[in-house]
Each structure stands twice: as C-alpha cells, then as structure tokens.
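For reference, the structure is listed below as structure tokens.
The other protein chains are all here in position, but one chain of the complex has been omitted.
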Amino acid sequence: MSQSHSDHPEFLQHHFSDAEQQRESAKLGMWLFLLTEILLFGGLFVFYAIYRSWYPEMFINAHTVLDVTMGTTNTIVLITSSITMALAIRSIQLGRLKQTVWYLVSTFGLAGTFMVVKYFEYAHKFHLGQLPGHFYTFTGIEGTNPHVFFSAYFLMTGLHGIHVFVGMCLILWLIVKTKQGKFSPQYYTHIEMTGLYWHLVDLIWIFLFPLFYLVG
Amino acid sequence: MNKMPETHYLNCKKGIKSWLTTVDHKRIGILYLLSIMFFFFVGGMFAVLLRLELLTPDKLYIDSDMYNQFFTLHGAIMIFLFIIPAIPAILGNFILPIMIGAKDVAFPRLNLASWYIYMVGALFAVFSLVAGGVDTGWTFYTPYSTTTSTSVISITLGAFILGFSSICTGLNFIVTVHKLRSPGMTWFKMPLFVWGMYATALIQVLAAPVLGITLLLLIIERVVGIGIFDPAMGGDPVLYQHFFWFYSHPAVYIMILPGMAIISEMITAHSHKKIFGYKAIAYSSLGIAFASFIVWGHHMFTSGQSELAAMIFSFLTFFVAIPSGIKVFNWVATLYKGSIAFTTPMLYTLAFLFLFSIGGLTGIFLGALSVDIHLHDTYFIVAHFHYVMVGGTVIAFLGGLHHWWPKMWGRMYNETLAKISCGLIFVGFNMTFFTQFIMGAQGMPRRYHLYDEAFRPFHAFSTYGSWVMAVGFCLMAYYLIRSLYNGKPAGNNPWGALTHEWQITSPPPEHNFETIPITDHGPYDYDKVVAKSTLTEN
Partner (left out) sequence: MDTTGTFWMPPGNSTIASEVDGLFYFILYASIIIFTIVIGLTTYFSIKYRRRADAVAHKTDGLDHNLKLEIFWTAVPLILVMIVFVWGFKTYMKISVIPKDAYEIKVTGQKWFWSFDYPEGGNSVNEIVVPVNKPIKLLMDSKDVIHSFFVPEFRVKMDVLPNRYSITWFEATKVGDYTLYCAEFCGKGHSEMIGKVRVVTEEEFEKWSEDLAFSGEGMTLEDFGAKLYVSKACITCHKIDGSNSTGPPWNNLFGKEEKLSDGTSIIVDENYIRESILNPMKKITAGYQPVMPTFQGILKDKQIDALIAYIKSLQEDKSFIKDESLQEDESLKNE
C-alpha cells in the first residue's frame, strides 16, 4: 500500500478521502484475503477428511510415528508468538516504538523456533522414508495406503510452513520499518494486517495439530 | 462538433514506462484490453482451425493428437485467459470506480499486480503451447491428465496463477464497492453493472482458492506421484471432478454474471427507460452467486454418483434457472414504453436476449436427470455452453465494448460497419452452434476428431458458420482500430445516459473527478431526468 510516514496526510493515498476510509478499506481487504486463505486450506482439509473416512485404521496407525512432544512444543511456541504479535500491536497503538520492536523480534524468534523444530521432524521422516506417494519406503505401518497419510501430512504442514516463512519475512520487514520510525499510533495498518495474518497461520496450526498428532 | 479534451488519462503521462508502472484503474483496464484481446484472437484462431478440420468426417489436415491439443488450447485459452477476466478486468476496471464516483479502486497497486500476475500465468500457458501442447481438454480430468505425456504441468500452473489474478481483482472490487462509494451512492442507487461485478467478485474470491488448491494437488500428483487421484495408489479420479467442478461451476457464473450486468446498463441507456425490477435483478445476481456453489454435481450425472446426490444436484440446478429467467423477463419489460434507439450496443443487447434465452432454456434439458444421461458429453453440451458463454457473455462483452468505447478513447467507431459486423457474428454464431444441438441430440459425442458420415452435413454447415463469424470479427477489429485514428469525437455523453461515467469528459481525466460527485438521482431515472446525447445535438 502507500509509503507511510509519521506525519499524517503523507500516508494517505489520493483516492481516499480520509485516513479512516483508507484504514477500513485495508482491513476489509485483509479479511477477504484471509477468507481466501481459509478456503485454500479448506480444500486440503476436505482431502484429509475424505481419506480419513476411507482409511480410518491406517490413519490411527500412521499417526503414532509422529512425535507428540515436538508437536506440543510447536503448538505452545506458536500460541506464544500470537500473544507477542498482539502485544506488538498494543505497543504501537500506545506509541511505544522500542517495545514494539522488541515484541516483533520475539515473534520472529518464536516463528524461527517453530521452523527449527519442524526441520528436525521433517529430517527424521526423510531419513525413515515416511514420505508421500512413490517416495514412501517405510514399512512399519499397518493398514492400506499409509503413504496417503504422509501425503496429507507433508502437503498440509508444508503449505502451513510456507505461510510461517512468509510471515517471518513480513515481520522482519516490519521490524526494519518500525526502527526507521515509519509507524505511529495514527498509522500502523501494516503491523495490524500482519498481525491478522499471523493469527490465522496460528489458527490453522491449532487445527493441524490434533488432526495429525492426536488422531487416536 | 465535439472536441477532444486537452488532457486526459491517455495523454497525461507518456512513454511505455508510464504505462507499465501505472496504478490508474483506467490504464490498467487498457493494459488488460490489449492482452486479453490478444488471447481472444489466439483462442479464436484455434476455433477456426478446429472447425476447418471437422469439415470432413476423416482427417483433413491434422491428426488426432494435434486435434486434441487444438481443442484443449481453444478451451483453456478462451476460459482462463479470455472469458473469465474479460469483463471484470477490462470493463469492470475501467468503469466500476467511475460509476460509483470513486477516483480509483481501493488498492491500485494490487490492481496493477493482478495484471502482472495475469501476464505471468499467460506466459506459462503459452509455454505449454510451445513445449509440446496439452491434450487433456480444458477440464484436465484425471487419470488422463496425470498420465499423458504432454505438458500439463505448465498449463495447470498457468491456470493456478491466473486464479490469483482473478482473486486480486475480485477482492479489490468488493472493498471498492463497500468503502469507496461517493456521497449519496447508496446500495440501491448503484448501477446494476456494479451489482453484477460485486456478485462476480464474491464468487471469484470464494471459488478461485479451491481451484487453486485442486490444480496444485494435480501438479503435485504429477510431479511426485502422491496418488490422491490415482486409483492404483488408493486415490480416486472422481474426487478430482468434485474438486474441479466445485470451482468451475461457480466459474460459469463468474463468466455470465458480468455479461448480465452489462445488459442491464445497455438496455436502459439505449432505450432511455428506467430498469424494470431493479431490486429483483440485483438480488437475483446475489442469488445466482450463492446457488452456483451448490450445483457442481450436475456435471457428473454419469460418473456413478449416488442416486440421492444426483437427485439433490438436479433439484438445486433448477433453482439456478429461476433467477436467470427473472432477469430476462425484467429486461424485456424494461423495453416497454421506452425510447429504443437501434445503436450498435442495442443490437448486441437484442442479440443477447435471443441467444441467452436459447442457452438458458437448453440448460433445462441438461438439468433433467434422464435427459442429461442421453445428452451428456455430446455436441448438445457444446452447443449449450457456447450459447451461454458466447451468445451470452461474449455478445454482452462486445456490446459493452461498443457501449463504452467512446468513453475509453473519446472517439466513435463507424456505426454502419459495426452493425454489419454484429449481424455477421449473430448469423454466423447461430449457423455454427444451432446445428450442434441437433447433432448432439442425435448422439454425436464431443471431442471427436473423426466422426460418422451421417453427421457430415451438420458439421459442414457448422464450419461454414464459423467462417461467417470470423469475417464479422475481422471487420470489427478493422473499424475499432481505425476509430482510434479518425473516429469522430464522441463528446461526454453520446448515448444520453445518466450514470456517472457519462457526466465526465471522454476520455476521462486522470483522476476521474475534480470533486467527488454527489449522487442525487438513481442510475436509471429516465422518468425524472433528461440527458441529451452529445452525438445528435450538433
């Protein structure tokens, strides 16, 4: 959107009549975008539901190879990051720039932790051959077509991981911009929007976690 | 004589760079116009080549593989690169903000980004064309699409990317309509074109992500073989059809709703008559948008779905027919006691009523379960959707192009040539496709390269029709391009219409309005306000 500036009319684009209209528009746009994201994941959730109803026992057998401790850790990490993100927005509303930066950095750090844990989980599965489709070589799971479980697992957590990565890039960019003093209590749309996005990413994980790690 | 304004959006900035970096919704509309018309031409070429091959029952000049690629590319290009974006991205972009009295869409940069995304998607589609073609049909049905050796990945990736372009446009329109209406522009004072665009945008935003994920699954299936749609690995090819039609049936309404939206504008502007049943038309657009999401199964009556599912989908399908019918009756009633001028846009409007009625009524045959079993996958289907998509959407689009052309460029085209071209397209279209209804009912399956001698006269006549249509389109290209150089200046309001876009100069100034206009009368209050045509007053 527009180049921001701490002085008020600078950030206002020519086609909006006031800052309120601009902010409201951005907000509505963001909610619509989040809706498309939900629908994008929705397709995968439907895919998961159909296959789980076709192969219920296999899903239960297959989920045992996932590490619940790692999954729980990641869940806690993401929920905490959502809190720090919300606190960042609160701080900018109050005009505390330093605090905002600090909260954004912690959010970034937590997101990074999530990715590192995910990396170890993935690496372990690659090693054992618990992979989707033709690449599935693991033999320890009973039931029909266990590779489908891992297709769903890698597709859904993978797409989610990409979203976490995009979120990290956005937060990094916010940190730089906040340090440069581009945001103020009058204008912090970007932080607010990224916050909404981050909560959605978090929310999707809240669904993924029980569907894969706690099936039984 | 009318004079062209001294500065306007076309000449306020100069150079290629000013075009490629523009965030002006009007210039983006023109960028879309050029790129989309290019692909319309390419898709049209494939259509003419296909019809030529079908002139004879045996091979004429291309083999079956080539034929399959031609019909796939014709379908994929026409659907994804032309008809889905055509009206929203060209006319919607150009007209919608002006109509509601806004200076631009809500997110101008996102708007430009959507054009670049479109071009990237188009690039992938073109790449698949040169990298060996695609032969799956535009529906990419599995398992054929996961096993064929042609370049399915790049074209599906193209369609996937185009989906995002369409989401960007849709999202932009929704926010624009909600937040950027000028003072006095209440929801029910919005022109019906805006209502139609709004309903379309809702479908785009809700359905395109599902297509996105479906095509992504298809691509992943091809690349790493995850087996979702592969029966050998515990998958199900029919699942793909469900996913695909969950998007693609609403997509049909992404294509037709904008066409209906244009008709509401043209029929009032050229008969100087208040629209009949404004609210019925506005609500039926939303009704269609909603209902379009729950009828996808009617594409799969022969795929072995349960009888209960078939019954439900058939039942719901008939409920989509009702709002479309209501719209047609409202348009006809609008003509009553009007002052009807036979301008080119009006001729297109009448052609639309004729062709869309046939397209809509033949849909009833296909919604009826037992009849559909016979007609499914025959030329009857081909004819039906061409009557709706071409007879409906494309005719409306062409009408809209002629309606707003003087606004876009400030100049009129040659009306005599335009009417001849409209006539040729109308006659050629009926020749081409009406025969296909008969062939289809007689049992001619679609996507056949070689066919039974008995169908020869139908196919031949259909091919002759395609030539008549092609001549009509060539003529149109000639007089439209010519009008840019020596067209007579059109003045602000060549049709004497009441909506906002006709009250500003043609072409419009860079920021549309000096001051944001105040809407004090409805868009079609021809019973209260008289606007003189700038063409006839001199």
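Order of writing sets the labels: A and B. Residues in every chain begin at 1.
Just so it is clear, contacts are C-beta pairs under 8 Å (C-beta built on N, C-alpha and C of every residue); 3 or more make two chains touch, one makes a residue touch a chain.
Here the structure is a predicted model, which means the values were calculated and not measured.
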### Task
Using the whole complex, pick out the displayed chains that touch the missing one.
B
### Candidate in contact with the missing chain, chosen from B:L353, B:I395 or B:M408
B:L353
### Query
Thinking of the whole complex, not just what is shown, which of B:M37, B:I340 or B:I516 touches the missing chain?
B:I340
### Message
Given that one chain is not shown, which residue among B:L55, B:V328, B:V471 or B:I516 touches it?
### Response
B:V328
### Message
Applying the definition given at the start, please give the residues of subunit B touching the unseen chain.
### Response
64-65, 68, 135-137, 141, 143-144, 147-149, 231, 235-238, 271-278, 280, 302-304, 307, 310-311, 314-315, 318, 321-322, 325-326, 328-329, 332-333, 335-342, 350, 353-354, 357-358, 361-362, 364-365, 367-374, 376-378, 438, 441-443, 445-452, 454, 496, 525-533
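Definition applied: only the chains that are shown with their structure count from here on.
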### Query
Which residues, counting only subunit B, touch subunit A once they are in their complex?
102-110, 167, 171-172, 174-175, 178-180, 205-206, 208-210, 212-214, 217, 220-221, 224-228, 233-235, 239, 243, 511, 516
### Query
So in the complex, which bits of subunit A are touching subunit B?
1, 13-17, 21, 24-25, 28-29, 32-33, 35-37, 39-44, 46-47, 50, 54-55, 132-135, 144-145, 147-148, 151, 155
